[in-house]
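Here the complex is missing a single protein chain, while all its other protein chains stay put.
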Amino acid sequence: MMRQAIETLTVRTRGRGFYEITREVQSRVQDAGLHTGLCTLHLQHTSASLLIQENADPDVRRDFDRFFARLVPDGDPLFVHTMEGDDDMPAHIRTALTTVNLGVPIAEGRLALGTWQGIYVWEHRTAPHTRTVVIHVIGDGDTSRGDRA
Amino acid sequence: MMRQAIETLTVRTRGRGFYEITREVQSRVQDAGLHTGLCTLHLQHTSASLLIQENADPDVRRDFDRFFARLVPDGDPLFVHTMEGDDDMPAHIRTALTTVNLGVPIAEGRLALGTWQGIYVWEHRTAPHTRTVVIHVIGDGDTSRGDRA
Partner (left out) sequence: MMRQAIETLTVRTRGRGFYEITREVQSRVQDAGLHTGLCTLHLQHTSASLLIQENADPDVRRDFDRFFARLVPDGDPLFVHTMEGDDDMPAHIRTALTTVNLGVPIAEGRLALGTWQGIYVWEHRTAPHTRTVVIHVIGDGDTSRGDRA
């Protein structure tokens, strides 16, 4: 039988950087007991992103940081909205250039991620923040429990 | 019991800029009478985007406009596809750098957006256009009506 669940995951960031949540999300998906389905993640903020990226070499994330620091520099004189700090408007733009929404299918009880894919909260503000990810799952229960549609 | 609904929302733009649709989408979600579920928005165009961003200070959106005008300038001599105007190819690229797809969970009958999140159609063409957003909702009915799975 088709069913669903919704919950939230809280991520406490220590400022700009990448915070992997793959295991936490995977664990919530397994707790939901779905065999096949869809997991949607929604980050409830406008100055941090959700990112699926390589979780092997940490240099990849360092290069991401350097590239985005050049593409959307803090303190760019172009920006008018600076009351909340030099890194605020760049944080909004980095968020728009990436995403706050992910939809990942669930196959055989697990997120159908590729071998090298990890899910990250990418904090764009320089100060620590508390970030909330809403996790929604929908699908069929575990076949071994005989409740598949 | 699990159920779904699909409908369209038409947005008439007055040229490049941000058109907030949060209330309209929220209202459609409430009409659907779902307690818990998933709302997917799909914009059927290649030169306008869906954007979730801060809906408080209008300077944020002005800075977005200035940043993207510098990042993907109209009339850039790099572009070959210019028959439909100087702003056409930049509009396609701005769309690819943002998104035409959003998936937002529904909790307690409402979109699970963050406090500062608003949903916008971001028109990238300079001329007015009629834009269509497909809204799909799936989930469980209102518990007060006794039809939750």
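When the chains are written out, they are named A and B in that same order, and each has its own residue count from 1.
Here is the rule we use: a residue touches a chain if its C-beta (ideal position, glycine included) is under 8 Å from a C-beta of that chain, and two chains touch if they have at least 3 such contacts.
Fair warning: this is a prediction, and the values are worked out from it, not measured in the lab.
Chemist: Which listed residue, A:Pro90, A:Gly109 or A:Gly139, touches the chain dropped from view?
Modeler: Checking the options A:Pro90, A:Gly109 or A:Gly139, the one contacting the hidden chain is A:Gly139.
Chemist: Out of A:Gln26, A:Gln117 or A:Thr132, point to the residue that touches the absent chain in the complete complex.
Modeler: For the chain that is not drawn, the touching residue is A:Gln117.
Chemist: For the chain that's not shown, point to the residue among B:Ser27, B:Thr115 or B:Thr132 touching it.
Modeler: Candidates B:Ser27, B:Thr115 or B:Thr132; residue touching the omitted chain: B:Thr132.
Chemist: Using the definition of touch stated at the top, determine which of A:Gln53, A:Thr82 or A:Thr126 touches the missing chain.
Modeler: A:Gln53
Chemist: Just the residue numbers, please: which parts of subunit A touch the chain that's not shown?
Modeler: Where subunit A meets the chain not shown: residues 2, 36-38, 51-54, 57, 59-60, 62-64, 66-67, 70-71, 97-99, 101-105, 107, 112-117, 138-140, 149.
Chemist: Could you please point out the subunit B residues that touch the chain left off the display?
Modeler: Considering the whole complex, subunit B reaches the absent chain at 1-4, 6, 38, 40, 42-46, 71-72, 76, 78-81, 83, 89, 92-93, 95-97, 99-103, 132, 134-136, 138.
The rule is short, and it goes like this: only the chains that are shown with their structure count from here on.
Chemist: At what distance in angstrom does the C-alpha mean of subunit B lie from that of subunit A?
Modeler: Roughly 19 Å, centre to centre.
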